[in-house]
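What follows is an incomplete set of chains from the complex, kept in their original frame.
Labels A, B and C are assigned to the chains in the order they are written; within every chain, residues are numbered from 1.
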Amino acid sequence: MLIVMDAHATPEQVEAVCIEIRDMGFQAHPMPGPTRTAVCITGNEGPIAQTGRLAVLPGVSELIRVTKPYKLVGRDFRPFDTIVKVGRVEIGGPAIVVMAGPCTIESRSQLFESAAAVVAEGAQIIRGGAYKPRTSPYSFQGLGEEGLRYLQAVRHEFDTPVITEVMDTETVELVAEYADILQIGARNMQNFALLKKVGQTNKPVLLKRGFAATVKDLLLSAEYIMAEGNPHVILCERGIRTFDDHSRFTLDLSAIPVLKELSHLPIIIDPSHATGHYNRVIPMARAAIAAGADGLIVEVHPDPAVAVCDGHQSLLPERFADLMRQIERIAAAVDRPVLGRTPALEAFAE
Amino acid sequence: MLIVMDAHATPEQVEAVCIEIRDMGFQAHPMPGPTRTAVCITGNEGPIAQTGRLAVLPGVSELIRVTKPYKLVGRDFRPFDTIVKVGRVEIGGPAIVVMAGPCTIESRSQLFESAAAVVAEGAQIIRGGAYKPRTSPYSFQGLGEEGLRYLQAVRHEFDTPVITEVMDTETVELVAEYADILQIGARNMQNFALLKKVGQTNKPVLLKRGFAATVKDLLLSAEYIMAEGNPHVILCERGIRTFDDHSRFTLDLSAIPVLKELSHLPIIIDPSHATGHYNRVIPMARAAIAAGADGLIVEVHPDPAVAVCDGHQSLLPERFADLMRQIERIAAAVDRPVLGRTPALEAFAE
Amino acid sequence: MLIVMDAHATPEQVEAVCIEIRDMGFQAHPMPGPTRTAVCITGNEGPIAQTGRLAVLPGVSELIRVTKPYKLVGRDFRPFDTIVKVGRVEIGGPAIVVMAGPCTIESRSQLFESAAAVVAEGAQIIRGGAYKPRTSPYSFQGLGEEGLRYLQAVRHEFDTPVITEVMDTETVELVAEYADILQIGARNMQNFALLKKVGQTNKPVLLKRGFAATVKDLLLSAEYIMAEGNPHVILCERGIRTFDDHSRFTLDLSAIPVLKELSHLPIIIDPSHATGHYNRVIPMARAAIAAGADGLIVEVHPDPAVAVCDGHQSLLPERFADLMRQIERIAAAVDRPVLGRTPALEAFAE
């Protein structure tokens, strides 16, 4: 249920609606929009009976029944795009945002070398894994807190926000101290305890689609985070499992227009994990931007041949430079600038 | 096995190699290249024993063992791109080619109206189904030969080649009389009798990927056609089946760079069947071109609401015009013109 | 639409209903049942308008609207199980039927050796491929008509019906001369021209599920055959494609109870192609019978190591003997005899 307020409703009237909802035993989520505020009700199983109590409150314009299983993440609830702000970077706005860096932080120098290379080409967010989910218990599991400290150092050195994965509830607080964006990996997309925990922080969360998760599952997992009070959710498509093994996963770019129809949240594409092969990363990066993605997350390594993990899908710095040049051209063809590359948004307003 | 000839080998020397191969009980396929000719051997099970007989022939430069299960369709066999010529249209060359028209030919006027609309916007090939493979025996199965006659009329009226599906061996000859390109549908991708039959014609064939066919299966089906002597094969990705049902099929755009690596054949994308919804066709068309496709095949209907088949995935003429404008911009961003749109190839050569 | 006649309706009344249906432009399919006859209407697109004309005819008891996309194959249409008779063998009745023999007929002696072995253990139908659909054009494609002649010889020698695959419309008549059951392979499940052609014969047809075909697709393909007038259809599950490659295909045994709910047609399971490995064939054969299958089709080869095709999934004769002993016990546990093994049906009637 969505309660749309009058354009001139006062904050006190919005608050009165929220109090009434809480009295009914549900949660109230006020959502200010450009011209009016809406209040979303969650926590109800099935339709709400006493809608009359809400309809008569001062300032209430309309009651809209939401039939989709998700609410806060849905376009029905919020027709305009959500922009997630990370420092001065806006994700989900008109400009394309590129996040880049090594899959796994291997050493201070490896991280700094990668970061220098990607920042020089316009990457706005530095990525690097300190805790790594590995299919085998005998594979390298990441540097842990040491890796987080390197991330912090690189963050200060380049004055650029960082994103890193959080794998369990117990380290959420620790990772949140160091990272600007918390990444939830594909294997944890339905780790509901973890979703709730990051939902209780105020940090932006990049939520990767599980490799057998439907678009609906992904949105419901995002709803878990938002229902806890954290609206800063970024969706990420990184490939699904299919019968074919020509690539590591099958990148589902058609999910982009579908998610844009269903949800107001930003969408980032990970062409590195999806394809698993460096020479397919650039074509898929171009295609992602052409299909309407809001940005990319890309693996870059100064020496992929010696990478401890996923070297075959990492780009050399010079290839990353090429990727940036190419997607800048595609972005221009869909009337979008690339943050860090295109001089000024005004160029597009002419 | 591939026999690479000297740059100065004479036609007689090439022929002598072919004769020797046939004497050994195999087939020989000479393939002239820009600087030298290669001869491919097929028909052997396992490695060829008596390679010495070939290595010593005059004009033979090198013997290359091909370990992939397909040969004629492979990049190993032919490193440069195949261009399939259909009248004055070149598919697989630098320029993007768009094929468009109704899914099913319903009437003369419907076909002419669609054709006029798409040709006006630059479509180079007119599509229209006369024989329709339908999952249910009670669905409309197409106008048959009457539809073919309308196709022929539209072909003459607009001086534009036409493509239509051939569903069985018995109608191959009939369809080949009317059509410039024979389309093999996804459900027939492993109808080997049909593949052999179209392989015995000299008509270009557009081969659609089955919705559970691997990239390797697709290439082997193309090999069936080429092994019969018809080299004019165009590959088409039109979506695969996965666990998610957000779209009719899941368009596998990552197959584009993979196929470009493995094969020299042109690749066309069908965003209409893949997505099953008109408002996802344009984003996926843009993405396909950005990923490196050589063209598109798109459904356009003057009045999708009354279409007998697949109306929800057909574009109105004005939306098709929008698609053409948008892909022209994407194509320019990857340095390719769109045939029928971009004034001259020279513009790109500057 | 299904017209259920009175229990005492005369043949003339049934015929009058059929005539009325044909007058309306549709097809009529009378289906005699144990107590009353029903007449199924096909050929209509959408609901039938003039049902009043039918409801008032003498002998008509009830009009039932059928909303499923298939009709003739559905339980709604025919609530009791269909039994397909092949000589004295009944498929779909209380007894389990096993079809066995080599994947591919390689020689007269190989076929006779296999046949002798399987018949000795109780196989009721001899299988053997004369025309083989192969993913690669360079793989052995079968002995063709020579293979059919060996089949005929083995059929006479052992007085046992034979099943073999028909791959294209052009050889349907030829194959039908030699075979007791026509097999449609998985890759041809939606080769609609072929389905129609075998639907015009009066031969039993074993229709294999395509490896990406839904249960609904399978039933619609069976409907194609029945709609042409051939009611002797046997369904066959032989594995589907999934993301895992632990086996050649993933055998979908849960399709058995689903198909038994939706359709009255017999169901045969092919554990050989599904698993692709001989030591998984017996467990899956047991499971199939336990799940409610009406029979099995199994590959047996006197010397799998030298088989030209699929040797790794073929059973040695002694393993086949073991399979028969094991499924006989499972069949008894679900109160079913195995034809050729269990002495008398009366044993179960006590």
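Note that in this section a residue touches a chain if its C-beta (ideal position, glycine included) is under 8 Å from a C-beta of that chain, and two chains touch if they have at least 3 such contacts.
Keep in mind it's a predicted model, so treat the numbers as computed, not measured.
Number of identical chains making up the complete complex in this structure, 3 of which are shown: 4.
One rule holds for everything that comes next: only the chains that are shown with their structure count from here on.
The most distant chain from chain C, with centres taken as the mean of CA atoms, is A. Chain B has the Cα centre that lies closest to the mean of all protein Cα atoms in view. In this structure chain A contacts its sequence twin chain B using mostly the same residue numbers, the overlap exceeding half.
Between chain A and chain B, the centres computed from C-alpha atoms are 38 Å apart.
With centres defined as mean CA coordinates, chain C is found 50 Å away from chain A. Of all residues in chain B, those touching 2 or more other chains are 212, listed in ascending order. Of all the residues in chain B, the ones that touch chain C in their complex are 42-45, 69-70, 133-140, 167-170, 187-188, 190-194, 210-212, 217, 220, 223-224, 227, 241. Those residues of chain A lying in contact with chain B across their complex are 212, 214-216, 240, 242-247, 250-258, 261, 274-275, 279-280, 283-284, 286-292, 326, 329-330, 332-334. Within the complex, the chain C residues that touch chain A are 212, 241-243, 245.
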